[in-house]
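Can you read through this structure? Questions will come right after.
What you see is part of a larger complex, with each chain still in position.
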């Protein structure tokens, strides 16, 4: 890797490198029931970011001494393929993947009715096939759908997106290069019906005012993602209706 | 340490075993295939832009994603004029409830080594063309295989997916002095396209490409790898049980026939083979 000059990320017309305006999402594709063998699954593509999620359970918790008498445990693994990133990722879990598994698991825990399945386990697996920014939020969006697809009872869905500060502007849905050379990256996961935050992180520097702007922009993006989620679920139920 | 994995042996399983065998005696299978008929194969290449090469191969519901990343490095000291490749495989827990998160267990290692054997012994890659500066600088190809969805027989689509990713893999070019030639790219030099066929054995009957419902009822199974000249380049009996010696010749013949059909399909989609 050579030392790279920091590219100009937003041009004089307010266009980003990929032609988007500051408040545009990248092209979004959402599908559910994409994997045969899992109890529920989903695929989320946001620009070049491509993520699968699969759910197994509720099932017997294993080993038993980790099971809980009053509710299910929720296991979550966020993982990236070795070729998903510019530089080859080492096999095995990086510290970043461990952290993201935790924050995603905690976001999901907030909306699943775990109390309905004492002593059981629900496994959520997220696989990032290509990472071009916003993988944790795409992963959370997909995982929430996979849980719904598996028929796990939930208070509500979660939709998530990253916002950030790039060339001094608050923008929606950072790409990898914007994350790398931008000033701040803020992934946000929201439960839209209750209007509550279930995942929130910030990496970078923002004034309090920029933070407030960013949070508002995230809510806007999340509305769009949430609609796409609902649409994907509706399509699936219609097609399964048709089959029946 | 290798240990016996859990396998259902209930009454229901025995009924399934009987059913599968009786169908086979009539030349039929539970998913309406004939004994020597592999499932529908689809091959998509260049599915991951950040990889130098990639391919997604489905064989029925079994889906394999292979990606290749290229790095530069030094050759092995006993092969100073050859590039290097290494194969890794992960049975993703998304793909089956029988796969666990964590480092590859013996099945993942076995899969990687069988694919490696097919590619290496089938002389798929012209490794000498992957040498940039002899003894100093060569291409290193990391061929990483991920089982995304598992409905039996991950061997054959994995070999095929590795070959499809290799055949479409793009390398940055370097001068003989080891300087990067900006904007110039080359393909991985492919010499042959070895493929494999997995054969299941139940008593005196033989079938190809077992799905997971069948795998539980097989007496045993074996993977046969062949190159384009129908040389056997890899064999790997991959489960417990007996193969009557007198069946081996027909097993090889069946594998040859299957691989021939797969090769035609591969050539059609990928353009080589």
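Here the chain labels run A and B in written order, and each chain numbers its own residues starting at 1.
To be clear about the criterion, a contact is a pair of C-beta atoms (placed from the backbone, for glycine too) under 8 Å apart; a residue touches a chain by one contact, two chains touch by 3 or more.
Bear in mind the structure is a predicted one, so any value in this text is a computation, not a measurement.
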| item | value |
| --- | --- |
| Assembly formula [one copy per chain kind displayed, counts for the whole file] | A x3, B x3 |
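Definition applied: only the chains that are shown with their structure count from here on.
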| item | value |
| --- | --- |
| Between chain B and chain A, distance of the C-alpha-averaged centres to the nearest whole Å | 31 |
| Contact footprint of chain A on chain B as seen in their complex | 47-51, 54, 61, 63, 65, 67-69, 71, 88, 90, 92-97, 101, 103, 142, 144, 146, 148-151 |
| In the complex with chain B, residue positions of chain A that touch it | 35-38, 41, 48, 50, 52-54, 56, 59, 77, 79, 81-86, 88, 91-92, 123, 125, 127, 129-132 |
